[in-house]
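All protein chains of the complex are present and in place, except for one that has been dropped.
For subunit A:
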């Protein structure tokens, strides 16, 4: 088995109101100095060893991310 991490983020040009809300809340909580927050999704997949990179890329592009509004990265990590 291998562990695969897929990170999905809103594209830079897409408005991220959730990230903005987090950023706006921080000064109210007494945390200064954070100028911007972007909020995305983090997936951890446990996959069989025979699942190749092309298949993982397809999973990310067709299902975990929406290429219209999101960028994504796929990486294998130590379990």
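The rule we apply is simple: a contact is a pair of C-beta atoms (placed from the backbone, for glycine too) under 8 Å apart; a residue touches a chain by one contact, two chains touch by 3 or more; residues count from 1.
Throughout what follows, contacts and distances are computed from a predicted model.
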Candidate names "Phosphoribosylformylglycinamidine synthase subunit PurQ", "Sulfurtransferase complex subunit TusD", "ABC transporter permease" or "Xanthine dehydrogenase family protein molybdopterin-binding subunit"; UniProt protein name, chain not shown: "Phosphoribosylformylglycinamidine synthase subunit PurQ"
Interface with the unshown chain - residue positions in subunit A: 10, 14-15, 17-18, 21, 63-64, 66, 68-69
